[in-house]
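For reference, the structure is listed below as structure tokens.
For this view, one protein chain was removed and the others were kept in their places.
Going by the order they are written in, the chains are A, B and C; count residues from 1 in each one.
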């Protein structure tokens, strides 16, 4: 796990600089240069969408800034939420007068920081709504659904809210659609090897070689169970079963599917997993309307993958199909 | 290095199936279902572009099938060229009557197989030209340039040839442009950790933790030297110096830049490397016209990166800017 | 005997002086079920706070607000944010005061605790920093002197740790591993204990034992 870095202390800032140099559609603003925004001004009067989160999950969070997606994204240190100050900067930058949807993962610190930032923004006359991604079914039981963490499934909420905002809907509507996307999205992941925080000598958590840590969080939070790896097939079945164990309120047998690499697991393996996941979904009569396979929400070089399902209705399906453009994802 | 697979023997075929299910713009054809082609028929009379190579480098090779890029791609087993039979199938499928450019990496087996396939295709009345990617400066000295292997820089040749073919140019022209792109492209890479072949117990080659294997090939071919990792900065300087040590025939201080992950090295690190590479290029008065940063040519979960430069002239710059679309790369 | 901004600043300096072992210990505690960063986060927060010297004419509240603002751009962790929230709330409460009387401290701890509860949505009994604050509030009520306050505070944070050690944690990721949190100190509660200890200074702390 040798890292291509200069120093742990400059890791985030150098990486963000390199990101924006590679993608001139993005630029850095804010007191600490920790807010990524679109370089081209967005249409005035559009509801702004701000997000934010810890670093080390690229393309999440800040890679999803662009038309049809986010307006601004606050960046924290590695695996650490953005500060209250940076969160505030992201809200200020996302606003063009129509208010801001803050759409973030449900992590205690991140939520509290955005809430504090939102109340500060309100002092400046900026309205905002907060919607929390809670897709990780491994992080709490169905009864405590709203305590679940947000992981890869946050992308569906980004996309739907982004499309609604681009259409010119108002803040309440954009927030409603984001909430609906969150409510209808579930993710389950597993890790095969840990990642190393820059500057540390050893990973903060272990995954024994040959072991599957089922349900491990994207920061290495312990999983639901661990057992020896058997096959992509068996894992796919287990994941699909876990995802389908809870029914969405309205019946929906049409989904958008995201098969995501946590970092080091290569495309070759993702496609194998994807193939098995599809087969199991078909066994359950689930129809796949859209699919994404790739490294979309990672934990640096963690090995493993996650599978997310967004149970569609007509509205969400329309929003997912709307055009969007960012350095790591385009829909046209 | 636990792999998300079912069995080593089905690795390639399941992965290809998963790829085409995820990306309906691609489909599998050929006697062994080892040729990836565009699902939508291309315009008749367009020069076909066929490629091929071993598996385990996704998105390379077969991920680059699409408008403005490849028409057909033969897929071998892991790190093993496509068979003569599959190569032939790729040529037959790429052809719409205007002949086929075979654009592949300069690997002994791959070249011989495509040559044998081309002579069989000729028996069927299909004209073809063969152009070999030779961008890896670590694989032979400048005097033996034409013996160099093809690595990530092949993408520039794909893009330029693809654009020329899409414009309706004839086979000789398309081949000339591909050759020019190859002549003007150079790559240098380094590995930080090995990858494991499916079904093996241990990697076929070692990279000691903390060690940089400078110039290692994408199949783990030994590098030019190894030494302890110092910094992204130092590595960037060394890579840029190596790439600029040879001058292209016509002077060119404008380049297209590709900073590529070999697999496990995450975006965060690529962007840090990219930032340093840019700074060193600027020191040398080199201007960057286009840039790509990401996992474009990998070796499964090998850690490390490569840097490719394509020294532009007006023609190549136009070709690189032309629209193209495939699951892993879009230019519009 | 009242506590001024300068006293608070001196306490922060004492904490900063001994932060290294505290950082290591808290990281270790947070590694068990969390992400192992409580110590790192706290060290950063204290570092930033220790670089803020109070304006000689500033009220306690102004200084607390100044600390909160500096801290607000230094950390994004839950624990850090709860501290920032507490600093903001207590700063508002004391914005007109040049000093805090010893027997107002319990009330201010109550302000901090209620703000943390409002921000986090976590009540008492979940084995978090909030439980330490509740205990601090209860035990320091009626303190007669700064020395008495320090002794009561030290006893309070220890007692909180003892009371909750064998209970399950009910916040964050650890919730689904309630069982494995039993028998271990919550990193946030441990942080409060170590902070109080360092702030009180070696003399006061000598009579107690969190080790």
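The working rule: a residue touches a chain if its C-beta (ideal position, glycine included) is under 8 Å from a C-beta of that chain, and two chains touch if they have at least 3 such contacts.
This is a predicted model, so every value here is computed, not measured.
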{"item": "Among shown chains, those touching the left-out chain", "value": "B"}
{"item": "Full-complex contact with the absent chain, from B:219, B:242 or B:280", "value": "B:219"}
{"item": "Full-complex contact with the absent chain, from B:95, B:110, B:166 or B:268", "value": "B:110"}
{"item": "Residue ranges of subunit B at the interface with the undisplayed chain", "value": "31-32, 54, 76-77, 79-86, 107-110, 112-113, 115-116, 138-141, 144, 147, 149, 204-205, 217, 219-222, 224"}
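Here is the rule we use: only the chains that are shown with their structure count from here on.
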{"item": "Most central chain, Cα average position", "value": "A"}
{"item": "Contact pairs, highest-scoring chain pair", "value": "A-B"}
{"item": "Most distant chain from subunit B, judged by the mean position of its C-alpha atoms", "value": "C"}
{"item": "Subunit B-subunit C separation of Cα centroids, rounded to whole Å", "value": "56"}
{"item": "Whole-Å gap separating subunit A and subunit C, where each centre is the average of the chain's CA atoms", "value": "32"}
{"item": "Distance from the mean Cα position of subunit B to that of subunit A, given in whole angstrom", "value": "30"}
{"item": "Contacts with 2+ other chains: residues of subunit C", "value": "none"}
